[in-house]
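One protein chain omitted, others in place.
Now for subunit A:
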Amino acid sequence: MEDTEPELPPSPSVSSSPSLSLPSTPSSCGPPQAVTPPLCVISEAAGELSLVIDAEVAQRACQEVLQKVKLTQVDGDGGDLQNGAGPETPAPLAVKPLKIREESDDPEGPAPGSVKSARRRQRHNPSKQSWLLRLFESKLFDVSMAISYLHNSKEPGVQAYIGNRLFSFLHEEVDFYLPQLLNMYIHMDEDVGDAIKPYVVHRCRQSISFSLQCAWLLGAYSSDMHISTQRHSRGTKLRKLILSDELKPAGPRARRDPLTLTPFCPVASPSAGPGPLGGEHGLSPSKRTHQRSKSDATVSISLSSNLKRTASNPKVASSQDEPVRLAPQREFIKSLMGIGKRLATLPTKEQKTQRLISELSLLNHKLPARVWLPTAAFDHHVVRVPHTQAVVLNSKDKAPYLIYVEVLECENFETSSIPIRIPENRIRSTRSVENLPDCGMTADQRAGSFSTVPNYDNDDEAWSVDDIGELQVELPEIHTNSCDNISQFSVDSITSLESKEPVFIAAGDIRRRLSEQLAVAPTTFKRDPEDPSAVALKEPWEEKVRRIREGSPYGHLPNWRLLSVIVKCGDDLRQELLAFQVLQQLKSIWEQERMPLWIKPYKILVLSSDSGMIEPVMNAVSLHQVKKQSQLSLLDYFLQEHGAPTTEAYLSAQRNFVQSCAGYSLICYLLQVKDRHNGNILLDAEGHIIHIDFGFILSSSPKNLGFETSAFKLTTEFVDVSSDG
């Protein structure tokens, strides 16, 4: 199904062919037709014929339905339409594009059908309605508007239209509003739910990650409801449906078929569009759409059961061979959450850290697997968790923790093959070059050449001859490669072997080198068992990536990447997610307006009402940690980190500080963010501050602190850093 996207280009030409309106947005209008019909086709074929979906059959069915609809439209009677829709399920589906057309007609021809306009006048000012339609068709109409109209409009036609229109938006754009979409699905009336469902189901079919995303959010947003309500069961039902893994693409064949279908469908649907009298069903739209989507829902369910049934059928047996789609990732997430829960029971940070490390090392045994981090921006497989790098974050009674995750980037995590496991200790030889950088051979080559060496030798002693011994063999060779940075280190004893005459060194030089090297090292924080995350977070990301890469058996692979994620267990992140959305929105607005403001919205993944994951902010430590570790004022810390006030580095850090401070002050003011202590404000390596923890926004406050008088946090220290001189 995802292949429909590439097929889209032909659609504009198609949509422009009929005498349709679509003046401004051929491309945005094309897709809905392009995508929706296959959906109908699939559900129809499965529901009625209980067959494998065949391209030809689907195509024909689609055509037929549209033709029928067209006819009824020409007849121009709402009653007819109803009749047509009644007996077979797909009809209402097909009506939808038609209805859309009908509405979109308005801006062009002034209300052709008198009946329709009459109907409409009953509820709306016609001109207003037409403006609305015009808006829907316009280029400016985006997901954000769609969501708000979906939420505000009581008009089932509008809701249904938007439900269909969702198909035309880019996936990423809709995904941003997924929380709202699903919330509406759960909490609003049936019409809205019915309008949304086809899209959700469709996307679930396409993508595992979307399925899980939905399931998690549905679970999280349903959790507060009373069990009794039917709506509640709707959200849970959909969740169950998704988790039952029945919304999978119908086998590789069927999967490809929509591909061939797509070019045809748009031809059909616009032709249905201009039907002048489609507006008829404005009369009883609620009933109609209700019917439609009801049937749709049943279809999708029966489809899945069909799939099940046919699974025993050799025809679709191939789909049976596929491993359960969602299971690995769910297990992965579950075990991460399990770790968090167990950590919370331990009393000290130190114990937590050790337990975390040991738990993660066991987790490593099950990797690589078809699992991924949902917060990442690219497709990948998780291959290893460098367990010793994980840290427990500061929290009073919960145990959030930060893990680094080694992944291999891939084309598509659903279809690309899972990387082969490489045992932990294969890294030895790469480690040997760890601190002798850029010397001739790269670490990759070394690892490559090493891995070809057989594991054992018949010679009794051969298998232990490696490691440091090997290191020493390498050394002279490295030395002849003579990289400059060797010379600044101690002269190796081997040189003296070669030269055969005594080499003298000044004790002062040794002492000087020692203090120089210690000074050159980037400022690090001291290890504090009570605050293990400070050191880990202070280490520059590039440095960390390099270090972990060298220590990893997978590090030599070109598509190796390092990701990190904070696992929160026992915390409700739904509000954080909302805050993220607001921040993101504001950020893009500010960017559009070229405001010199800087904020860093960090991604949130809600897994349930009390667990989730957070994308960590790179190279940032909390102000609390800065102050505790450095024992300096913020200004002095800036001077220490970035240099004298006149230097380029300092000035840009200062600028970053001011821009971020301004940005977050606005955020704090607008969102009424509370609980702004230094532990909740990060400072990154470039001087930006980043506010985290949006647990108390708008009217909610920490229990003991009912009010916070300041509109935002701007301490004198902040002012000191911001001001010149």
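Going forward, a contact is a pair of C-beta atoms (placed from the backbone, for glycine too) under 8 Å apart; a residue touches a chain by one contact, two chains touch by 3 or more; residues count from 1.
Throughout what follows, contacts and distances are computed from a predicted model.
Choosing from "Serine/threonine-protein phosphatase 2A 55 kDa regulatory subunit B", "Armadillo-like helical domain-containing protein 3", "RT30 protein" or "Large ribosomal subunit protein uL13m", the protein name stored in UniProt for the chain missing from the display reads "Armadillo-like helical domain-containing protein 3". In the complete complex, the residue from A:358, A:640 or A:710 that touches the missing chain is A:358. The residue from A:151, A:330 or A:513 that touches the chain not shown here is A:513. In the full complex, subunit A contacts the hidden chain through residues 342, 345-346, 350-351, 353-355, 357-359, 361-362, 365, 388-391, 423-425, 427-429, 431-432, 434-435, 455-456, 458, 460-461, 463-472, 489-493, 496-497, 502-508, 510-511, 513-515, 517-518, 527, 529, 535-536, 551.
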